[in-house]
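A protein chain is absent from this complex, but the other protein chains hold their places.
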Amino acid sequence: MANVRLRDIRKSFGTVEVIKGVDLDVADRQLAVVVGPSGCGKSTLLRLIAGLEEITSGDLWIDGERMNDVPPAKRRLAMVFQSYALYPHMSVAENLGFSLKLARVPKETRREKVKEAARILQIEPLLGRKPKELSGGERQRVAIGRAIVRNPRVFLFDEPLSNLDAALRVQMRLEVMRLHDELKATMLYVTHDQVEAMTMADVIIVLNAGTIEQVGTPLDVYHHPRNLFVAGFIGSPRMNFMPATVTSVGEATARLSLPGGAALDVPADPQRLRAGDALSLGARPEHLALSEGGALRGEALVIERLGNVTFVHVSLEDGPMLTVQAASDEPVRVHDRVSVRLGGEDAHLFDGAGLAMPRVPQDHKET
Amino acid sequence: MKKALRDKSLFTMAAWPVALVMFFPIFWMLLSGFKTEVEAVSSPPRLVFQPTLENYAAVWQRADYVRHAANSVIISLGSTLLALALALPAAYAMAFFPTRRTKNALLWMLSTKMLPPVGALVPIYLLFRDLGLLDKRLGLLAVYTLVNLPIVVWMLFAFFKDVPREVLEAARMDGAGPAREMLNLLLPLSLPGIASTALLAVILAWNESFWSLNLTAAKAAPLTAFMASFSSPEGLFWAKLSAASTMAIAPIVVFGWLSQRQLVRGLTFGAVK
Partner (left out) sequence: MSRRQVPGPDQPAARRLRPISRTLPLKLPSLGVLFLWAVVPLVMTLWFSFQRYNLLNPGERGFARLENYRFLLTDPGLARALINTLLLVGGVLAVTVVGGTLLAVLFDQSFFGRGVARILVIAPFFVMPTVSALIWKNMLMDPVNGVLAFLMRLVGLGPIDWFARAPLAAIVIIVAWQWLPFALLVLLTALQSLDSESREAARLDGAGPIASFLFITLPHLRRAIGVVIMIETIFLLMVFAEIFVTTAGGPGLATTNLAFLIYRFALLDFDIGVASAGGILAIVLANVVAVFLIRSVARNLEA
């Protein structure tokens, strides 16, 4: 049983507050990913949980025990650092076994545990080597192995894959997920890469400038972003945004005026909108299509052909650039004039403050 | 790759004469130590001769030479060990638990090294005279400890800061207390740095030529002062002078060669890395 609970956690460095009141619940055996842009405080949050930084105010509980004043080694956590932080003068086996040696575990037991961890990560042939003789991926595994050996309640990962090249990153991602499945452990994983977050997480926590923007499952966060930030951060290529004005409000729909004068009907809660309201409209590339008679018109400036899919970047006549997803054999060429169709049911509406507007009237609440 | 080869040859022809000219005085001193006195002063100077060890034997047999050499060893090693003992905890504290004032403290330490010794000559001389420390090894040892302390603290501080923070944090998470952290992690990782710092301190102490000339006389003088006593013009002793000089400088020149890279950091107070 290893759940983690944070209540109103705040952290200041001098007069600068970097974590501004975070509430979080990570259930036992979940792989929770904290994702956010550089400088949002995600590493700091992890270090607060690990005990490497002091919590300014708020409470941290692990398995029901308050951990604010417990030193790192006694919290029964293990951390995998971004730079791996292996002990350069010790062999891989010694690196793995160091924590056990400190805990005065007898040599036989130590050796067994080290071998077990090495087996899980397939690094047995490396046991005699020193860190400087290993590749990046191998060092990463040793760092993870060091964590496994400690048999912690919670694993903490601080951007462990950012120092690896792209191909290795994909491979290691799968490794971590496999590990999570095999060890059935609670894992708290920090990254700035939203692809990692989407593919790995049981639950995603989107952090921005020290506050939590949204918590949810990946698909939840993807399909129902709570605000402009989450909508723009999650999903690659990025969601398209354009200004829209409400021209009229119906029973369960509203008519919007888009750049270029086009009109669009979207499902909306009539109690929340009035004619004349200025909103932001968000539409993901896969919900836009190049088609004759589409409401938005412009010129195809850049075309990205990935092989399985094509992304067409359209510069609207009077409006922003849109990224439209198209089929892999889409025949459009650069500088072609195109028109883009958008379905109202797929659009996301955000009010003046950047908050998402619910798409159906209040009595059909969705989470 | 003919151009590269041609360039390399050109640079070789430019650099080696410089190197040889710079080294010549030391080479000449080395050579003359193995000549007889007559050969040593001969003009034109002789490059080929029958080497002899008589000068080395003569110098070594002089009881006062041995004593002064011993003084150099004791004072240099002693002051270095004392400086390390004082500096290690201070550098550790400043590198890993810095406070607002840490930076100012370090800069202040530095500034004490820039004080011209003549400014302190009068009080120190009088103080030593009154305390009976003139011409005592302990007196000079204490002075050297203080004179080298700023550099030793600085270099240790810099080397401690070089130890990657995350490796120490990983140890902390693995359960290492502060003592363990120091022994199992810090010391092995910073040992090369501590060694070069010690080497530099020994070099600086061995070669120091102000306090040793003014605060010591026949009994406690290290080699610097002893060699200075040969400054009266006696033309027929160049060979012995060379032998004595070679012995006096040999260990330090070797130390210098071994630690040249680390020296830059220490000698420029970290301004150049």
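As written, the chain order gives the labels A and B, with residue 1 at the start of each chain.
Convention: a residue touches a chain if its C-beta (ideal position, glycine included) is under 8 Å from a C-beta of that chain, and two chains touch if they have at least 3 such contacts.
Not measured: the values here are computed from a predicted model.
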Full-complex contact with the absent chain, from B:150, B:175 or B:193: B:150
Option from B:131, B:187 or B:264 whose C-beta touches the chain left out: B:264
Residues of subunit B (touch criterion as defined above) contacting the omitted chain: 7-9, 11-12, 14-16, 18-20, 22-26, 28-29, 32, 40-45, 86-87, 89-90, 92-94, 97, 99-100, 103, 105-107, 109-112, 114-127, 146, 149-150, 153, 172, 177-178, 203, 206-207, 209-210, 213-214, 223-225, 227-228, 230-231, 235, 238, 241-242, 245, 248-249, 252-253, 255-257, 260-261, 263-264, 267-273
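By our rule, only the chains that are shown with their structure count from here on.
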Cα-centroid distance, subunit A relative to subunit B, in whole angstrom: 56
Residue ranges of subunit A touching subunit B (in the complex, touch as defined): 50-52, 71-73, 77-79, 81-83, 85-89, 98-99, 102-103, 146, 150
Contact set on subunit B toward subunit A in their complex: 164, 166-167, 169-176, 180, 184-185, 188-189
